[in-house]
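One structure coming up, written as structure tokens, with questions to follow.
Missing here: one protein chain of the complex. Every other protein chain is in place.
In order of appearance the chains are A and B, and numbering begins at 1 in each one.
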Amino acid sequence: MTDVVTLAHGAGGKQTSELIEKVFKKHFQNDFFTADDASVLPRPAGKIAMTTDGFIVSPQFFPGGNIGKLSICGTVNDLSCMGAKPLYMTCAFQIEEGFPIDQLEEIVSSMEKTAAEVGVKLVAGDTKVAGRGQVDHIFITTTGVGEILEGVDTSGAYARPGDAIIVTGDVGRHGATILLSRDEYGIEADVTTDCAPLWNPVEAVLRAVPEVHVIRDATRGGVGTVLYEIAHESNVGIQLNSEDIPVDPGVRGVCGMLGLEPLYLACEGRLVMFVPEEKADQVIEILKGQKYTEGAAIIGHVTEDMAGHVVMTTEIGAQTLLPEPGNELLPRIC
Amino acid sequence: MADTVTKEDTLAKARRILKDYDGPKVRIMEVCGTHTHEIFRQGVRRILSPKIEMISGPGCPVCVTDVTFIDEAISLALDHGCTITTFGDLVRVPGTKKSLQIARGEGAKVKVVYTPLDAVEYAKEHSEEQVVFLAVGFETTTPSECLAVENAIKDGLINLSLLTANKTMPAAYEAMKDATDLYLYPGHVHAITGNKICEDLLAEGVSGVVGGFTGKEILTALAVGVTEFQKGKPFFKNCYPRVVTGEGSPQAMALVNKMMEPCDQIWRGIGLLKNSGMKLREEYGAYDARRKFDLSGIVGKQNPACRCGQVLQGELKPNQCPCFGTACTPEHPVGACMVSSEGACSAWYLYGDLATKPLEDK
Partner (left out) sequence: MCVGLSAKVVSLKDGMAIVDASGAKRSVSAQLLSDLNPGDYVMVHAGTAIAKITDNDTDETDNLLEEL
């Protein structure tokens, strides 16, 4: 086999089979992975949740992860937010010709490992190869199906006054990691992505506290964007305490240099949960005992007034609005 | 732990002074965009006594950058094929017809850098490109831009130049002094210039405090300011001595004076202020984009509906401008004050009137 992906690998003939055999099949082995046109799956007992997401990231490899890991985590976490145990996933690759096969294999291998952590099975895939310049190295789209735990009913519209707001770890690390990986601003910091599959901690929480109101993963736009989404969808106010928001010192340093706000930087392994106040301590305790959510913290609570707004108690003890996120994040230097 | 206790004590005391202030009504103008930004972000206005009014002055270099300057930059990119290097905030500032961001979509090469020194590195690595750095800023930033030219000369680069719109603060202090009772002077400008300007203004009866930029530093400077103000005599106090010394940075000033000379400068919304800008001296003409490329005949036209000028001078509140929040939003800014996160209109839009309304503590 050649050591880069060529247009022939996408043509459907012998080379395509070879790529599937040597790269994809090797890593996506399970009873349901199919050579037929569609995989045939047993029907779960409960309600199902289904979601899809496309992944484009530059660079494709970054400290703590790569686009493959990201593509599994993104879909696993979307399902988890609905209280759905991830069962099956499909993935579609668009690869630029000339992409090194060993890198493709590394990506696929992280997908295998990440999927195994939560027991989700990759049951079908597709590969297309595009000419040079038509794709930025590699794009991945994943689709997932999960089974919703009995008695669980979460939605962005279910936040209620009094709810405690929990974030499952420090914020903004993925965004800061990607920013540094692009090396546009000459800054170095020991920051790695927070990218992680979060079904296991979510399951632990929901089995003990099924009455969680809202779970949402903070991806693009960061935790700040999620808070505004929930404030609008549930028509409630949100009160944050700036000192309680966990931020890695390195991320804080990077943000300080570039004039950015950590609450608006992307995460890929952080959930925001809205839980009834009396259950908050129990949820925190469970999260702290789980891998990937050891740094969970209560950052605020839901209020009846100020519907649609996020109000923050600042370092000087004043109340101010957290500006609603928007626009391309440009470093604010002057 | 002991540290936390002192911190809270200091903060609490500053807050108490500002909340309980019951002296004569006082207007305080912050002249630095970063002060404006932090004052909004921290919610400073909400904890002030109704007798204290904060006014956002013209200290955001993005906001006072003239339309013509943006048009010139776009022409350099699109007509002259130059690579534009710039601070991030300038990218969205509207010119007569478009911003650099839109021009980028039309093929202009625009690169955001952290420092002008990175523009030098970029020029070194891309000797086939003509690289222009958009030199905006006040006394704090101008030395870095001069250093870029100095380093380019040292490296023998002939493909880097500055498009200058550098401005100096004293002209602004002079121009705005009737709109305020008390200046909150920007610490980082005075780290370079020293405090002689403030002493000179004091001699004219203009009061002020130099302040730092953290929430606590701002509150402290304001608390010192209103306490002194109440005594009824003009005063000046440096509340940021850990960074600002009386003499400033002689090295920075010598560098700037070696390479640059004063010039008249147009401030967006305010107009032409005599000797309020800096440009490269003739002997550095090879590094001056206006001398190197023909930009004559470019005269920008400001959208006539925009009231940025009056907002900058404290005559209008942002929400009193007819464009505010309708034609002009951070996503589609008409005026520069809406573009920069330091801009008064942008801050007002993002934080709403909640930013100014006093609110009881929870």
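As a convention for this text, a contact is a pair of C-beta atoms (placed from the backbone, for glycine too) under 8 Å apart; a residue touches a chain by one contact, two chains touch by 3 or more.
In this text, all values refer to a predicted model and were calculated from it rather than measured experimentally.
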Missing-chain contact, candidates B:S49, B:Q101, B:T227 or B:Q310, resolves to B:T227
The listed residue (A:D102, A:D190, A:D244 or A:D305) that touches the chain absent from the view is A:D190
Out of B:Q42, B:T141 or B:S346, the sole contact with the unshown chain comes from B:T141
Full-complex touch with the removed chain, picking from B:R41, B:H188 or B:R307, is B:H188
Which of B:G43, B:P61, B:G208 or B:G269 touches the missing chain? It is B:P61
Those residues of chain B that touch the unshown chain are 3, 6-7, 9-10, 13-14, 17, 32-35, 59-61, 87, 114-118, 136-138, 140-141, 143-144, 147, 150, 186-189, 191-192, 212-214, 216-217, 220, 223-224, 227, 239-245, 249, 251-252, 255, 342
Chain A residues touching the chain left out here are 185-191, 248-250, 252-254, 256-257, 259, 332-334
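Going forward, only the chains that are shown with their structure count from here on.
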Note: in the complex, chain A contacts chain B through residues 184-187, 239, 257-259, 309, 311-321, 323-324, 326-327, 330-334
In the complex, chain B touches chain A at residues 11-12, 15, 33, 37, 40-44, 46-47, 61-62, 87-92, 112-115, 118, 136-137, 141, 214-216, 219, 330-331, 340-342, 350-352, 354-355, 359, 361-362
